[in-house]
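Missing here: one protein chain of the complex. Every other protein chain is in place.
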Amino acid sequence: MIILKPDTTEDQVQLVVARVRELGLTPHVSRGKERIVIGVVGEARRVEPGVFRHLPGVDDVVPISRPYKLTSREFHPENTLVRVGPVTFGGTDIVIIAGPCSVESRSQLLETAHAVKEAGAQMLRGGAFKPRTSPYSFQGLGEKGLEYLAEAREVTGLPVVTEVMAPEQVPLVARYADMLQIGARNMQNYPLLKAAGRMGKPILLKRGMGATVTEWLLAAEYILSEGNWQVVMCERGIRTFETSTRNTTDINAIPVLKRATHLPVILDPSHSTGHWEYVTPIARAAIAAGADGLIVEVHPRPEEALSDGGQSLKPERFAQMVREVRAIAQIVREVQAALVPAGGGPNGR
Amino acid sequence: MIILKPDTTEDQVQLVVARVRELGLTPHVSRGKERIVIGVVGEARRVEPGVFRHLPGVDDVVPISRPYKLTSREFHPENTLVRVGPVTFGGTDIVIIAGPCSVESRSQLLETAHAVKEAGAQMLRGGAFKPRTSPYSFQGLGEKGLEYLAEAREVTGLPVVTEVMAPEQVPLVARYADMLQIGARNMQNYPLLKAAGRMGKPILLKRGMGATVTEWLLAAEYILSEGNWQVVMCERGIRTFETSTRNTTDINAIPVLKRATHLPVILDPSHSTGHWEYVTPIARAAIAAGADGLIVEVHPRPEEALSDGGQSLKPERFAQMVREVRAIAQIVREVQAALVPAGGGPNGR
Amino acid sequence: MIILKPDTTEDQVQLVVARVRELGLTPHVSRGKERIVIGVVGEARRVEPGVFRHLPGVDDVVPISRPYKLTSREFHPENTLVRVGPVTFGGTDIVIIAGPCSVESRSQLLETAHAVKEAGAQMLRGGAFKPRTSPYSFQGLGEKGLEYLAEAREVTGLPVVTEVMAPEQVPLVARYADMLQIGARNMQNYPLLKAAGRMGKPILLKRGMGATVTEWLLAAEYILSEGNWQVVMCERGIRTFETSTRNTTDINAIPVLKRATHLPVILDPSHSTGHWEYVTPIARAAIAAGADGLIVEVHPRPEEALSDGGQSLKPERFAQMVREVRAIAQIVREVQAALVPAGGGPNGR
Partner (left out) sequence: MIILKPDTTEDQVQLVVARVRELGLTPHVSRGKERIVIGVVGEARRVEPGVFRHLPGVDDVVPISRPYKLTSREFHPENTLVRVGPVTFGGTDIVIIAGPCSVESRSQLLETAHAVKEAGAQMLRGGAFKPRTSPYSFQGLGEKGLEYLAEAREVTGLPVVTEVMAPEQVPLVARYADMLQIGARNMQNYPLLKAAGRMGKPILLKRGMGATVTEWLLAAEYILSEGNWQVVMCERGIRTFETSTRNTTDINAIPVLKRATHLPVILDPSHSTGHWEYVTPIARAAIAAGADGLIVEVHPRPEEALSDGGQSLKPERFAQMVREVRAIAQIVREVQAALVPAGGGPNGR
């Protein structure tokens, strides 16, 4: 949609119209009392709005169509189910992933894995390669950590998700993990998105802390356009002016995504709040809002954790959280089921 | 907490210490390897951190103590119950307020009031004086709107909350309304906070869209310090970079406030999302997070509304929302009850 | 601009078209490969976009035209000159306003007034009624402060600007002050904007810390639509996630406003940074970006100030700042003068 200045001449209008045609698009001119607006129709997704901004008479350019395609619910109305071993994201049951922020030692990981399994988690998380804001912070155990994760999977049966930080790490991490996590800081690391996409394993795509929902869906589009549709979106809080929590949980993003895309959506209440006291209420909120699952940091002794201890739950608190969110998931499932005969949409509305 | 520069001289340290004493406070000097830090103890709430910032050697000043007092849970550990006629905020039951954005006509209001009552609302909302971003938008019916609200209360029995925009309007609005709303744009309108506080009626205090939780609690402190403790806090979304919704619902604010203050907390999912499709999931999320209630915009024919039609629910959708949130409230109540013997805190954690 | 869903039926299109006509507007339907878009032409400023959002088939509504009118440069291409006694905002010379955050005593104010005059300030600022975030902070001297300001004007000849916080204070403050300041917290206090607008005195309108440029211009529109065009816009920093400064100076807002409106624009580097060390560089930046002036906090002994000491300049530093910004203003004036023959726009671009 190209908006012209009030004093644009007819010659200038024709110039813009010609340029639109030159790019293989169709112009529709609307002449109002105050301004002329030119609607641009066609494969506008491939054209930069900026190309029109320098033409004489052009005041503003407003993109209308969604820039993503494969990820959109318009393109694929049914929920995509993402399967990781015996676990399914996007179906009628919620999925709870839990584990330590970092894999710190074999014993810490195995102890936590057993505890979260007993508490009701269906998948295990744990960082082996850790992207840390400071070079002086613990950077993870690397491949040793991956081995411990594989061992924990053997003994508990829980599939494992862990972060991959660079394209050349993808094959290594994929050898051990059941699902690859792209972290918030790497949401727009396109070589990594492509490399992970080509690997064919399911991917957990965290939202960048300064990224809009549209940019996040475009990051997913990078993976889908490599032929891999097994992508789970994970909200983990955004940057705002509020300082009483580490990030601001964008709870709106859950129904927004359920409407915009067919991909499953989960929430990470540990990072989105940054304080263990708020993890359980926000986990409940996410499920109530329609999320397909949660990823939660659990540590047997948070006060000894090498990273993010302040936002980790102890196993017994996590077990209580699981009971609460499953009860809420049951309610949401019931209300959605009740709505189906009335023709309810993807989110039970 | 005053942090000195690494190369501060002993004379400069003594100067800061002397200035702290002069203000009636007690200094505690900690000498580290890299820096000296001076803790300041006493009624620091009354002192500007800036007074130290110009002293030689001072690098930074970090306030530690909470600047609010009466509103804090430390000061008053028990939940405050706010009573508006037969309705109680902050107790075991959630409170649902509903009604049109603006009172547009007698028939529109009465129709809506009956509909929301039937659907399960316990209070009626409706704007008579409307703070509109543009001077060309509908500005409300004024006193005529207040009369219609009073009539709607008569016929339905629902207590009424409506916004007051200026100190001199307070007596007029208080004559008709059961609860006075201070809107987001006026959260830091201190003459209004004081005038409303002195009136003695219960107050619904909306959060400013650019206000931190601390500033919001300090706005409440203005009302409490006038002797009026009947204040309900209402989250209504904050300003962030995300544009897929009108505002970003700060769902974290609910457990943060439940921990920080004894005042009841409710959420306005209509303004915090700006799209009717997202109102119900976010209403569920708020109750799941521990909110004490909701305030929701309902309009019998949203496509004809003079304001905010895009975010208003139709009565039948609202009725469905009420059923869903009450089912979730029941779950939250049960888990909190189950926790009490184990010494659960204010938010069931 | 109404965007329809991909699967909208022809009947739904006609329904939307009919609704647009019903509101006295003209619809233009553009049929693209992927979607239909309906342009709406006419006095769209008076219609809520939300009224279309509930119609079947409507996916989104994107407003195109600017919602403000009198304040726009389109409506009035020439710079508006705002005159306060001998001082003119919006002309070829920049205007520097300086003084203490709060009027604390007669001697403090007179000493500061003399100092800032000598350093080159053309107007005096000072708060008598202070909107403070905390009820426990110093709230200003009230009318006594206004008397001191009037006395300072007598002895220095500097016109005075001071804040007015409530509609009923307007006549009192207008009796003493040459220009009325509407503070950031009151930018959307519409009864105050109208009352101040009707008074006929020049107005300094600060931007709200969570307000967009468009909302700020609409706040000015409230004043202009009362018949008072003597309005100066004052950027004072916005709320963002960055915490190394008190606020984030939105320097972009200066050229944005110079293009969007004919009203003068100044910057408050004291509030927009919150640290005296950053005031001078940001003052230089504002003038370099094309601002028409500055408002700066100056205190003879910042370490004793009752408010905002940490961001106040001492008189000698302020004098240095004045020299620097005047040298930069001279450069900007010269480059703009050099551009005029080449048909330079309002901001010398």
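For reference, chains read A, B and C in written order, and residue numbers begin at 1 within each chain.
The rule we apply is simple: contacts are C-beta pairs under 8 Å (C-beta built on N, C-alpha and C of every residue); 3 or more make two chains touch, one makes a residue touch a chain.
The shown structure was predicted, so the numbers you read here are calculated from the model rather than taken from an experiment.
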From A:126, A:159, A:281 or A:302, residue that would touch the chain that is not displayed: A:302
Residue among A:27, A:208 or A:315 touching the omitted chain: A:208
Per the touch definition above, residue among C:18, C:62 or C:335 touching the missing chain: C:335
Touch residues of chain C, complete complex, unshown partner: 210, 212-214, 238-245, 248-256, 258-260, 272-273, 277-278, 280-282, 284-290, 317, 320, 323-324, 327-328, 331-332, 334-335, 339, 347, 349
Missing-chain contacts mapped onto chain A: 19, 45-46, 48-55, 61, 67-69, 131-137, 165-169, 185-186, 188-192, 208-211, 215, 218, 221-222, 225, 238-239, 275-276, 302-312, 314
Where the unshown chain meets chain B, residue by residue: 1, 3, 5-6, 26, 28, 30-35, 37, 39, 41-43, 62, 64-65, 74, 239-241, 243
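Convention: only the chains that are shown with their structure count from here on.
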Centroid comparison with chain A (C-alpha atoms), farthest chain: C
Inter-centroid spacing, chain C versus chain A (mean Cα positions, whole Å): 38
Separation of mean Cα positions, chain C and chain B [Å, integer]: 27
Where chain A touches two or more other chains, by residue: 239-241, 243
